[in-house]
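Below you'll find the structure I mean.
Apart from one protein chain that is not included, each protein chain of the complex appears where it belongs.
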Amino acid sequence: MNIIKLKDKVLSRAFWRGIISITIFLLIWEVGARFEGWFGYLVPWIGLIPPPTDVFASWGGLIGDPSYWGSWYLSFMRVLGGFCAAMIIGIPFGLFMAVNRTFHDTAFPSFEILRPIPPLAWVPASIIFWPTAELSIAFVTFLGAFYTIVINVLGGAKSINKQYLQAAQSMGASQWDIFRRVVLPATLPSIVVGSAVGMGITWEVVVAAEMISGGGGSGGAGGGLGFFIWNSYVGGSYEQIVVGMISIGIAGYFSSEMLRSLGGRLTPWLKTR
Amino acid sequence: MSAAMNTDTNSQKNIIKGAIRIEEVVKVYDPDGAAVMAVDHCSIDIPGGEICMIVGPSGCGKTTLLNAIAGFHDITSGQIYLDDELLCGPGKMKAEPGSDRIVVFQNGALFPWKSNLENVVFGPMMAGKLSKDEVYEKALKMMADAGLNGTEHSFPGEVSSGLRRRVEIVRALMLDPKVLLFDEPYRALDSLTKSVMHEALLDIYYKNKVTIFFITHDLEEAIFLGHRLIIMSSRPCKPKKVVEVDIPHPRDYSVLTSPRFRELMEEAKGVVHEEAKKAFEAGEKEG
Partner (left out) sequence: MNTTSLEASEMTGMALTMYRISNWLKSPKPYLMLIGVGFLLGIWYLFVEVWKLPRFEDMPGLTEVVIEYFSKDPIYGLSVFTPEYYTHIGISLRRIAYAFFLATALGVPLGLLLGWSKKFNEFIFPLFEVLRPIPILAWVPLAIIMFSGSETPVIFLTFLASFFATTLNTMLGVQSIDESYTRAARCLGANGWQTFRHVIVPGAMPYIFTGLQISIGVAWFSLVAGEMVSGQFGLGYVINTAYTMVTYPTIVIGMITLGVVGFVTSTMVRMAGDFMMQWRVRELALGDN
């Protein structure tokens, strides 16, 4: 990026306004958390949590700890696994429902009936069914992203301008050609949006599953950032809880951004408007 | 059609307000970056009560001029006056949007969540100067005058787009504006509806004398409606040719086949076509 543009952005009013409110937020947090130690009065809610300075100190210590990064790796792998499975199965499923009326009318009602059941409600059933805890987490993660991706693919495919299809037909394209060259690219933006949202849900589910199965002590898989948080809570190191929360926030944000830029590359035509 | 009125523009100038004076207006977008000049030293004088048609190819900057008068954009240099009052110019590069210059938008801007009648009363209700009963009475009368009775309680989404345009015009007229700014309002209508719309517009105009600043790329529409055509060059836009339409008002659609109409078409067409070709070759996107 142009050095001038970068400088402009950093010095812009908008940028500093954002910094100001985050700083104020951190200040209130710090003062509220330390208030009891300074003045003897326990501030409700904020007074009970560790102050940001302690949190960052703790984080500094953890950066050198390999098991901390191990948690990152484990969570990321789970997210990737569940997410990819959801894409691989969800996109074709959605597309097929979009192009084939009969399949849609058969499968969609069942899909819609199952969809309101929160993925986490599947955890016990999943644990019973799958041989390993890893697979049960993977299944629940898959479900979370699957519904979102399918809905978005369907929505995108349904709203394709009929005239694109008619144009292709009048130019003599075969059914397969139409699918590959019209339906697929036209649905791509919705797939990108669906996957960005699905990615967010995947992180939610992975963290939840790690906490539930790891924390619930049902012989579950250890490790992962969710487990890290739960463990810190149980072990009483509250600063690490917050470190874990921030870490997951960063990890989730990072993965969504990567998806969005990847999606942007696949749909260059959306940039020109 | 209302009784024939002597619509000699000269005698009007003293009575009707709404004269627009555009002086050497320049508009450059993104001056520190791409520096796209949209309007190049444009000067136009529009007497009060005139229907002035701005004709030009796509993307030439006509809408920019309209937006400047309406107060949606600022200008880079030059000045614009309304009845000798500065709208925008040195010291005040952006005009304030106001109810003396009301825009009728290309795709219509009737509020879809309000009924037609609620849309029409919007302006005066916001101003709060008249009582609610007075406002509604005036609205019902104006809608009836424009041939809109029966549609008062429908929503804009339920009626045809031609009807919507008429409601939007009535909504604007409720505030007794000096100027009506039309931004290619009939672009999306089919030509049959368009000709009905034109007659309806003229009908409304004869009952409410306002200055009309009308952007279009349709030459027939321009000559049929306007007192004067200002043909703009392709981007950056600058008046290239002025055509006086001396066909007397009140006009009806028989004008379209009159010999004078054909002559005026001849006069204007060459220039318009030339500019359109330039815009096409430059790959201009419509505004």
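Per-chain numbering from 1; labels A and B assigned in written order.
Everything below uses one rule, namely that a residue touches a chain if its C-beta (ideal position, glycine included) is under 8 Å from a C-beta of that chain, and two chains touch if they have at least 3 such contacts.
Remember, predicted model here, so these are calculated numbers, not experimental data.
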Hidden partner chain, touching residue among A:31, A:49 or A:173: A:49
Answer key for A:84, A:167 or A:250 versus the chain not shown reads A:250
Absent-chain interface residues of chain A come out as 13-14, 17-22, 25, 45-46, 48-49, 102, 105-110, 113-125, 127-131, 200, 203-204, 207-208, 211-212, 215-216, 218, 225-226, 229-230, 232-233, 238, 241-242, 244-246, 248-250, 252-253, 256
Positions on chain B contacted by the hidden chain, ascending: 70-72, 97-99, 101-103, 105, 107-109, 111-114, 122-123, 126-127, 155, 157-161, 171-172, 175
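Definition applied: only the chains that are shown with their structure count from here on.
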Between chain A and chain B, what's the gap in Å when you average each chain's C-alpha atoms? 50
